[in-house]
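The block that comes next holds subunit A.
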Amino acid sequence: MIPVTHMLVFSMILFGIGVTGVLIRRNALIMLMSLELMMNAANINLIVFARQLDSLAGQVFAIFVMCVAASEVAIGLAIIAALFKNKETVQIDYLNDLKG
Partner candidate 1 sequence: MNNVLGFPILTLVTFLPTLGAVLIALFLKKEQSKAIKYSAFAVAFIDFLVSVPLWFYYSPGTWKMQFQEAHDWIPSLGVKYAVGIDGISLLLILLTTLLGFIAILSSFKAIKEREKEYYVLLLLLQTGMMGVFVAEDFFLFYVFWEVMLVPMYFLIGVWGGPRKLYAAIKFFLYTLAGSVLMLVAILALYFYNHQVTGVWTFNIQAYHQLAPYIAANAGKTFQYLITLAFFIGFAIKVPMFPFHTWLPDAHVEAPTAGSVILAGVLLKMGTYGFIRFLLPILPDATKVFLPYFVFLAIVGIIYGALVALVQKDMKKLVAYSSVSHLGLCMLGVFALNPNGINGAIIQMINHGVSTGALFLIVGIVYERKHTRMISEYGGLSKIMPIYAVIFMLMTLSSIGLPGLNGFIGEFTILAGAFQAKPIWAIIATSGMVLGAAYMLWLYQRVMFNKVSDENVELNKKGILSDLNGREIAYFMPLVIAAFWIGLYPKPFFKILEKPVNHLVEQVQPDFFKREQVKFDLNKVKPVVHEGGEEEHE
Partner candidate 2 sequence: MSDILTRIAADTPLILPEIILVIGATVVLFGAFFARRNTRLIAALTLVTLVAAAIALFGVPLGKTGFFGLYRSDGFSLLFKVIVLWVGILVVFISMDYLEARGYEAAEFFALLLYSIVGMFFMASANDLLTIFISLELMAISVYVMVGYFKDNELSNEASFKYFILGAFSSGFFIFGASLIYGAVGTTRIDLLADKIPFLSGGIGVFATIGVLFMLVALGFKTALFPFHQWAPDAYEGAPTPVTAFMSVAPKAAAFAIFLRVFVYAFGNVRYDWVPILSVIAIMTMIWGNFTAIRQENIKRMLAYSSIAHAGYMSLGIIAGTPMAIKSMILYLVAYSFMNIGAFAIVIILSRKDGYGEKINDFNGLAHTNPLLAAIMLVFMLSLAGIPPTIGFFGKFYLFGAAINSGLYLLVTVALATSVASLYYYFRVVKAMYLGDMPAKRTVSLTLSEKVTVFLTAFGTLVVGIYPTPLFEFIKTTFLR
């Protein structure tokens, strides 16, 4: 098995990629996908620590995170669908009706 720290660095980078995706992409769907990457990074942490600490809480936590990830995707896609119905696009460039 490889050291925990290597896994952590890996998950940190994965998380970073996810954050980047949310920040820089203009396509709502890809933003949503990047969110999933973030969640997965956290999950990897949890699993790694569950093994390191020999405690199951991490794995249980990970299951809940997946549950939440699925929920968020479902709702997110529903919102995007509603948006698409009205605006015919999923590019966030066109989300500019609200500003002050």
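Methods note: a residue touches a chain if its C-beta (ideal position, glycine included) is under 8 Å from a C-beta of that chain, and two chains touch if they have at least 3 such contacts; residues count from 1.
The candidates came about this way: all candidates are chains of the complex that A comes from, given by their letters.
Predicted model only: the values in this text are computed from it and were never measured.
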Options 1 or 2: the chain contacting subunit A in this complex: 2
Partner candidate 2, residues of subunit A touching it in the complex: 4, 8, 15, 18-19, 22, 28, 31-32, 35, 38-39, 41-43, 45-46, 48-49, 52-53, 55, 57-58, 60-61, 64-65, 67-68, 71-72, 75-76, 78-80, 82-83, 85-87, 92, 95, 97-100
